[in-house]
Every structure is written in structure tokens, then in C-alpha cells.
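The complex appears here without one of its protein chains, the remainder shown in place.
So, chain A:
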Amino acid sequence: MNYAFRLFVTFSAGEIFELKAELNSDKKEKKKEAVKKVIASMTVGKDVSALFPDVVNCMQTDNLELKKLVYLYLMNYAKSQPDMAIMAVNTFVKDCEDPNPLIRALAVRTMGCIRVDKITEYLCEPLRKCLKDEDPYVRKTAAVCVAKLHDINAQLVEDQGFLDTLKDLISDSNPMVVANAVAALSEIAESHPNSNLLDLNPQSINKLLTALNECTEWGQIFILDCLANYTPRDDRESQSICERVTPRLSHANSAVVLSAVKVLMKFMEMLPKDLDYYGMLLKKLAPPLVTLLSAEPELQYVALRNINLIVQKRPEILKHEMKVFFVKYNDPIYVKLEKLDIMIRLASQANIAQVLAELKEYATEVDVDFVRKAVRAIGRCAIKVEQSAERCVSTLLDLIQTKVNYVVQEAIVVIKDIFRKYPNKYESVIATLCENLDSLDEPEARAAMIWIVGEYAERIDNADELLESFLEGFHDESTQVQLQLLTAIVKLFLKKPTETQELVQQVLSLATQDSDNPDLRDRGYIYWRLLSTDPVAAKEVVLAEKPLISEETDLIEPTLLDELICHIGTLASVYHKPPSAFVEGSRGVQHKRLPPRTGSNESVESPESTQPVVGQSADQPPAVIPSQGDLLGDLLNLDLGPPASTVSSGPTSTMQMGAMDLLGGGLDSLIGTSFGSPAVMPASLNAPVGGGLGDLFDLGSNVGIPCGSYVEPKTVSKYPAQCLLFSLRFSLLKYQPFISYLTISSSQVCCGICEE
């Protein structure tokens, strides 16, 4: 069959003519060979649509192979030759009544693939017959055909009542038919999110579960995905479904396994935790997840992304399986990075020694991205497992000794975080860090080093010299470094005012007069004014005690996590984003939620599944920056006022809204205490923001600051929170005594005075 390859190389008008003659030949065999040639060139993307009438003429044949080949051709070119395609309709209709079920099925299957409106009208009658065909092979093919037709002409499918017929097929006696009906309905339902097409009740669930055991692996995936959308009535039903789904965990097809994991993860939410079965289920989930990691790298990648979610939701499942996540040097890079992420999530006091030894090993590998991430991972371990901090720091120091440029830089960045987490504990290493000052060329590392120098200026004898050396190329630095340098020098000045006056003047003028960056300028002005009006307050503000950082900075926020758990195995779980955030055409996709646990005492034990996002920060010590997402929102949420009462608790409220609410509420409580506005704000968006700023503006006019015209309270709600902050910062600038109050309770990001 080498002609195919020959065709691939050359193809000319002459040959088209030749093919035409062959297609119209009387000899059956010649015809077939000609059609094969046509198909071969079509497959490699050549245009053979000019032969359409000649190929369609070959359709009337009892030779199955020839028929199939013509069908293949038709599917490809009918769209470009709709008028010609009509010629084929009669043959299709005739084939749909053929005594051979294979031909009936083939005809209905092919007709559905011809995406021509005129043809679809003729398709309805044969399709209706085939949906009720005595042969299950035809029925299952027809079920898929409904989905095809729906894709071409949704209205037609609804008018003809095919959807109801399809729903009836869910109770078909043949499991394959059931699976295909479910698959077709799921696909149709995706474009009609509110249509209740898959209205599941205990009876239909029972049928699905029966079909689950007998249908093909692909059918099992469709059925499991469909089951995952069901919400059981109580924990007993939930348990019985789980029991019947569990055997799927031993399937050879990893997609079946992961879909089964999804169903179990979702339904076990309803089981009381003290139930024996619950513990057993947890144990059963671990081995199949581990097995997924011995599959091909592409499968591993998807599995790892999902395991990342599962580990966050239920760390107990894989807590003893750390070793399977150890990286092999010939893993593809995308697998390595994911494994590393999960290793850190699983790190605990019990296994930290092992993990650190591994991470140190990785830090000497070849791949730069991977090495960087490994070094960062060491820092994250230090922050996560307090007992290991010392060992992590010494590991990092060892790595710095290697003098490999990017390793040193990453190490310094993470050591900064360690200093933040454990202040006044590891400062002895500063000397070593300073030795490497000259080799730093990445902004993040430079900024981190400058922060360290500024923060510990009193312990570093030549801090002023070090900072001054950075100052020489001030304008060539990135914004990050410039901001950090400004803050560090101000800190230095506040700590050693006598020797550094000149330096601070220099940096302030660089920042305020020679820079075009508004952030830098603003920060410069704030410092300047602070320092000139009230150095004591300045000290209080700039050298204020910093909130600690926590290990949870990279966790997915709980409501999103719960939603993603419902989407295990899908694209959403790979991207760690809800489907609404990226799937095109998903208008009004419903947010899936985990079912609530039935035992009432359980809700206390698992607050993360029932409480809204912000509720969690209330449980934590107030000085810890909480985990997720929009840092701004979090910081505000954390530091300002009593948040729980002001925040709307809807699960869909975005961070931005939260931030604005909180800003409003927070400001209000800030100002409220001193100026007597109502202490508790309504939860709506506009009111608190307006109110908060309004108070601020009142305040402003009292002391004669003309900022009321700068931002109209009414328009404020349209601006993002950052904008508000900016205006806030702007107006606060001129009211100095207020600043110290604000910054004591507010955070560094709010005005950027302290740092970062």
C-alpha cells in the first residue's frame, strides 16, 4: 500500500483527472482502489473535494468496505458541497432499514456526522426508528447521534422529542446503551446548564450503578462523572453508592479510577467521620492514587495535579506515601515540579528529615527551574515545620556555599521568609549572606537582601556602606528593588540616625524627585513627611512589629478547593480554577459544592467545608497572614475590625468585593472609634465604601484637606480596591496624626510604609 506515501509526495491536476476516470470505471476493484487513493490524500490534508460527485456515485454498493470509505469521504466534504450531499440522502435512508444491524448503525452514525442543515431534516425519521431498534448496537449508536444532531441544530432535537427518548434509554436493558445515553445527555446538558436533563433520582441511580459494572471502560467514565453530580438524600444512600463505586478503583484505566475517586471524595463528605466505613474508605483511596504515579508521564501529570487537591482536602489519605513523590532524574520537568509541590504539602515533623535530604539532592540537579523550586521548597519546609527550621537554615547555608549563582539567589529569597517567620533566631547567618551580596543580579534576590540589611541594620556594622553601594545604580534597579531600598534606608536611619542622615536624604530625593514611578514617589513622600513631622511616630510606623507569615500562603482557598474536588479529573482540576473561569461558552455554569455532612456534630469538626472564606481568619491568631488569593483582600480582612460581621457570606463573592467590603468596614471601624460612626456596617458593597470614605472626607474637610473632589464617594464602587487604597493613601498623606493610628492597626501593604 505504498501508493499512499507516493500520493503524499506528489499530487497534480493530471492525477485528479486520472482518479476521476478510475472512480467512474465499471470494474469494482478499480473503483475501490481509486476511492482508497482519494481517502489517502484526504487524510494528509490534500483537497480532493473536486471529486465529490464521482465518489458519491460509488456509494450504492453492497461492498461494505467501499461503502465505509465513501462514508469517510462524505463526512469530510459534505459541508463544502451541501447540494451534492443531498444526493446521498436516499442511500442513507435506505441503509437505515438494511437487515444488517451493522449497516443500519453505520448509516445513522455517518448521517449524524454530515453537518449540513438540509440533510439533518431527512435524518429525523431514520433516527427515531434507530433509537427504538431491536438491536442494542444500533440503539447505542443512535443515542450518540442525538448528541451530534443537537450540536448541529438544537431546536430540531427538542422539537422532535429526541431528548425524552434519550432519557428513556437510561433505563435500557443493555449497559452499553445506558452508557452512551448518559454520555450524550451529559454533552447536551453542558450547553444547557439549567435544563435538568440528567434529573437523577434513586431509581435512575440504581440503574446507572447496575450498568456501571457491565459497560465498557469509557462508559464507566461517563456514568461515574454523571453520578458525581448527584446529591444523595442521606448518609446511608451515600454509603451504599460509595460501596458500589469502590471496585472501580481497581480498574486498569486510570480515567475510570480518577472518576471513581471523584465520586468517593464527594460522597464521603456526607459520611459521619466516626463511622468505621469512613476510615476504611480513606484507606482504600491511597493505593489507587499511588498506582497512577507509575503510569506514563502524561497520566502522572494529570494525576499529580489532582492529588495536589486531594492532599489539601484530606491530607490523611496520603500522609504515609511521601516516598512515591520522590523525584527521579529522568522524570519530565512538568512531573518533577508537581511532585515537589506535593512533597511540601505532605511534609510533617515525622518525615521532614527524609524530605530535606531529598530536596538537598534536587538542589544540585541540572535543570535550573527545578533547582530553584527545590531551594524554595526548603524554605517552605522551614516555615511549615517549625522543628525543622534550624536544619533547613543549615541546608540553605550549605547550598549558598556552593556559590552557584541562581542557587544562592533563591536561598537568600527564602531565608528572608524564614527571618519573617522566626524573628531573632537565625540572624547569625547574616554575615554569610552579606558575603554574597555582589553575586546577586536578580531583582527578587536583591530586594530580599536589602530587606535583610535594613531589617537587621543594627547588627550589621557596615549596613550603611552596603546600602549605599546599592544606591549608586538606583535608577537602573527594578521597582521592587527601589522600593525595598527606600524602606531599608529609612529603617537604617531610624536605627542609626547619626551616621546616615545624608544617605536618607539622598534616597528620598532620588525617590521623590528623580523617579517617574508613582508608587515609589508616594512612598518617598510619606516617609519624608513622617520623618520631618514626627520621628517618634515614624519609628512606630516603620519599625512596627510585622505580622508573621504562615505556611498556608500557597493553599487553595477552601470554597474553591471544595468546588475543585467536585471537578476531580477534569480540566478544572488541572488548572486549579473553577470551570466558569476558563471554559468557553459555559454560560452560567453552576458552581458545584460538596454536599453537607449529615451528622450535625460534624460541622464543628470541619469548618472549612461549611464556612465562607473569610470566616477562617477569625480562627487564626490575628497576627498571621492567612493563606489564599488576593493578598490585599486578606491583609485588609485580617487587620481591620471584626470582619465576620461585615462580609457577605455568599460563596461566590469574589475577593475583590471582599476587599472593598472590608476596606469600607475596616475603615469605618477605624474611624468609627474615634469619630463615632456606626460600628457595624451593612453587608452591601456600596454603602460601607461610601460610608468609610465619607467619614474620611468629613474628617478631611475638618482639617481643611481638599480631597473631597478627588474621588466622589458614588463613583468609588467602580474602582478596584487598589484604586481606593491609592486615594486613601493620597488623602492620608496630609493628615499626619491619623497615619500612625492607621498603620498600627493596618498593614504594610495598605500604605506600603513599613515595607514590601
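As a convention for this text, a residue touches a chain if its C-beta (ideal position, glycine included) is under 8 Å from a C-beta of that chain, and two chains touch if they have at least 3 such contacts; residues count from 1.
One rule holds for everything that comes next: contacts and distances are computed from a predicted model.
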I want to check something: the complex is missing a chain, and I'd like its UniProt protein name from "ATPK synthase", "AP-3 complex subunit mu-1", "DNA repair protein" or "Par-6 family cell polarity regulator alpha".
"AP-3 complex subunit mu-1"
Return the single residue from A:53, A:287, A:315 or A:535 that touches the missing chain.
A:287
Selected residue (touches chain absent from view) among A:60, A:250 or A:349:
A:250
One chain isn't shown here. Among A:50, A:124, A:156 or A:324, which residue touches it?
A:324
Which of A:332, A:497, A:518 or A:535 sits in contact with the chain that's absent?
A:332
Which residue numbers on chain A touch the omitted chain?
1-2, 4-5, 8, 28-29, 32, 36, 39-40, 43-45, 63-66, 68-69, 72, 76, 79, 100-102, 109, 112-113, 115, 135-137, 141, 144-145, 147-148, 151, 174-176, 180, 183, 187, 190, 214, 216-218, 221, 225, 247, 250-255, 257-259, 287-288, 290-291, 294, 296-299, 301-303, 320-321, 323-324, 326, 328-330, 332-334, 354, 357-358, 361, 364-367, 402, 404, 567, 569-572, 574-575, 579, 582-586
